[in-house]
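Since the structure comes first, as structure tokens, the remarks are kept for the end.
With one protein chain held back, the other chains of the complex are shown just where they sit.
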Amino acid sequence: MNWSAFISSYIFAFIVLNVMLGLMAYMTYIERKVMAAMQDRVGPNRTGPFGLLQPIADGVKLLAKEDIVPKNADRLVFLIAPLISFVLAPLSAAVIPFGGTITVFGHDVNLYVADINVAVLYVLALGGMGVYGIILGGYASGNRYSLLGALRSAAQVVSYELVLGLSLVGIFILSGSLSLVEILNAQQQPLTPFGGAIQIPNWYILSQPLGFVLFLIAAVAETNRAPFDLPEAESELIGGFHTEYSGFRFSFFFLAEYINMIVVSLMAATLFLGGIDGPIADGVWWLAAKAALFLLFYIWLRTTLPRFRYDQLMGLAWKVLLPLAVINVALTGLIRLWGLGLL
Amino acid sequence: MSAEVLVFDILGAVAVLAAAGVVLARKPVHSALSLVVSFVNVAAIYVILRAEFLAAAQIIVYTGAILVLVLFVIMLVHPEDLPEFHGGRPIQRVLALILGLVLLGEVLAAILTRTVVGQPGPWSEQAVQAVGGNVQALGQVLYSGYVLPIQATALLLLVATIGALVLARPDSPRVRRVARDTATISLGHPRGADGANGVELPALPPVAGDRIKPETGERELVMAKSGDDFLDQPVWGERRRS
Partner (left out) sequence: MPVVELVRPEWGLIVPELILLGTIVVVLAGDLILSRRQHSVLTWVALAGLALSLLSNLTIDWDAGRSTFNGMFQADYFSLFINIVVGVAGILSVMISSSYVEGGEEPEGLPWPEYLALLLFSILGTMLVGAAGDLLMIFLGIEMGSLAVYALTGFARRRATSLEGALKYFLLGAFATAILIYGMAWTYGATGTTALDEIAARLRPVITGEGGIEASLLLALLLLAIGLGFKIAAVPFHMWTPDAYQGAPTPVSGYMSVVPKVAGFAAMARVLVQALGPLSDSWLTLIAILALATMVYGNVVAIAQRDVKRMLGYSSIGHTGYILVGLAAYSGMSADDRSVSSVLFYLFSYAFMNIGAFGVVTWLQSRGLGVTLDDFRGLATRSPLAAIAMTVFMLSLMGLPPLLGFYAKYYVILAAVQVGLIWLAVAVVVMSAVSAFFYLRVVAVMYFNEPVGDWKTQRTPLLGTGLALMAIGTLVFGLLSSPLLDLAQKWVQAFGVA
């Protein structure tokens, strides 16, 4: 076993995990500030300068609160459920390439934790597992609102995961790989149409616009964010699956949701926007900027769109998105088969 | 014993224990959960065997979709309405135990006396690496030698879908419309109950067993329960008052 590679990827994983957690805390701050700006409010501004210490205060508050287990709850499952959500959420970040290979103190260090053959499927699999936190949490609460939230989540995830997976098949066809590193590499060869007169980046958003839109919609649904936040729908389900959760168990769900958002944004940036690729000085900052764009998009959606009704949600997935995704796959395959040189 | 074998032993043991949990758990949800654990361990074993694609597919398809649907169905059914899981006559239990042990013995005997082994297939580890990895190798095999089974599987799933649709189809276009306008998974507030969508729902009769005649359509409806019965449901998980 190559120990230096092992240790370097371990250290890198440690860094990524902590950066993610820190980002997540300030993501809540940014979300509140941006939403406030959009709604013509001020937002948090009391704790520290510009309210910058607000996330820390929130964290302390949540950790200090009482951990309540309802009498009706299925105790063991109730206690485990938030952990499932929380533990699985940051794992996806392991396969996202934050750069190529650099040399630190004479060692080659890969700026990704792991380059596995089936990276994209790995992320999808973790997404599929993560929903168990929500379903089990809702079931185990012994509360009918929670149960309804869990039911909705189950149906929603099964439907949208399908769209999510299919929307990416076009990319697989074009890049010939399921590895995020290779997909990234494939995007770094600029296209030179018209005999090299101009150079355009080979970002898959250009060759897979439909796939991109589908991915974006399905990703919002997968992360249970507005307007697809039916499992928690506070106005009808009083918080849905996490109605009964308090204290740090609630914060686990909360953390998981934001980490999922960040991971999905990183994924979208890597898969469709060329990841670390930029006009000048390729590097992790480009990835961060692109991911930030997606995160802002998330917040924008939340402030603008009303929540879907349940049947609209299902209808959208099965009658609109899924057929479009299939068409996208078929079109991409045909174009690839007949070799239109552009792609 | 290499580390891989040790990890395999642990994963295998957990998978078997979880599988036992599926059978032994009292609550159906716990059974489903045990199955999840078992599936994840099996997926991990696939990873040890360098079948990453299979592992990912196992998790996405089985844990991510099929078991979620199983849980969905289990949660939709009130626990009181489920059949007695550990019921059955004593003789049945004894017989099941004996027959199970017999089958186990047969399988063990078959495994222990095994001498015929097929030749190793063409896909050695080097061969897999040569085509670019597990995914590529699987893709090549599936879309060359196994094209017909793949297409047949697609048809099979289509049949299953049509069959399920037929068995679960709404009654008729008229009823379908009502269902679309009213049915949401929400709590006791059927949309359109106030007739705002132009669909008049028949008023519920007060007593169970009453018959009502819808304004449109031929058949009389027999009310299984009065509306009050639905309001008087026990909390989830609570024993139903007799």
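Each chain gets a letter, A and B, in the order it is written, and its residues are counted from 1.
In the analysis below, a residue touches a chain if its C-beta (ideal position, glycine included) is under 8 Å from a C-beta of that chain, and two chains touch if they have at least 3 such contacts.
The shown structure was predicted, so the numbers you read here are calculated from the model rather than taken from an experiment.
Within the full complex, the chain left out of the display is in contact with B.
The residue from B:20, B:76 or B:160 that touches the chain not shown here is B:160.
For subunit B, the list of residues touching the undisplayed chain reads 106-107, 109-111, 113-119, 121-123, 127, 130-131, 140-141, 143-149, 152-153, 155-156, 158-160, 162-167, 169, 171-172.
Operating definition for what follows: only the chains that are shown with their structure count from here on.
On the side of subunit B, the complex with subunit A involves touching residues 27, 29-30, 33, 36, 40, 52-53, 55-57, 59-60, 63-65, 68-69, 71-72, 75-76, 132-135, 180, 183-187, 235-238. Residues of subunit A touching subunit B in their complex: 72, 74, 77, 116-118, 121-122, 124-125, 127-129, 131-132, 135-136, 139, 142-145, 147-148, 150-152, 154-155, 157-158, 161-162, 165, 177-178, 236-237, 309-311.
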